[in-house]
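Sharing a structure below in structure tokens format, with a few things to ask.
Only one protein chain is missing; all other protein chains are in place.
Now for subunit A:
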Amino acid sequence: MAYKFDFGAIVPHWQLLFDGVILTTELTVIGAVVGVGLGIMGAWARASRAPVISQIVGVYVELIRNTPFLVQLFFIFFGLPALGVKLTEFQAAVLAMIVNLGAYSTEIIRAGILAIPQGQIEAAQSLAMNRVQIFRYVVILPALKKIWPALSSQIVIVMLGSSVCSQIAAEELTFGANYIQALNFRAFEVYFVVTGLYLVMSILLRMGLKVLGNFLFERRRHV
């Protein structure tokens, strides 16, 4: 075989990969927290019977779900400056992830809300709770519990999707890999290692989300 593997060629550049892992993690954590927050509000708007807001959110969801993430990212980074909105690579990447996850999680969380038995909502209404109180105390936690596995998967997808942010030179993990292999021409070794790093990060993220779910939905007495 002509090709001689040389994983040692990556070692001098480990700092780049390390920085990439850190940045990917930052993007994912911020994107997930704010994106799911956006999804909760979007789902509430969709599930409520406020027609105008519900339709606006519906358009947002369909727009995002039917266009590529890369185009959304380019639009934010290269397109928005035309409107005077100039973002750094990191800001653009984070915003794209928030907007993307916000749309997908809106639909996922909405399904969870719709699965809450109508009778529980009527019981809350007959206890004189208002809409906000019903959503906060009766609906949202059981709804999230029902769709937590689906939501977790979507967060992992968004984390992996963040590799695309290398295209605007956001210095996340894939950017680091591209950079290293351009220096040392060790494409196989570099991408092999990076694949492994993504795999480990996915597994850790899934585990983390599982632990978070257990914490959130654990039977915890409040009194």
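What we mean here is this: a residue touches a chain if its C-beta (ideal position, glycine included) is under 8 Å from a C-beta of that chain, and two chains touch if they have at least 3 such contacts; residues count from 1.
FYI, contacts and distances are computed from a predicted model.
Missing chain, UniProt name from the options "Amino acid ABC transporter ATP-binding protein", "3-isopropylmalate dehydratase large subunit 2", "SpoIIE family protein phosphatase" or "2Fe-2S iron-sulfur cluster protein": "Amino acid ABC transporter ATP-binding protein".
Only one of the listed residues, A:Gly37, A:Gly58, A:Pro142 or A:Gly213, touches the absent chain: A:Pro142. Against the chain not displayed here, subunit A makes contact via residues 117, 119-120, 122-130, 133, 137-138, 141-142, 145, 217, 219, 221-223.
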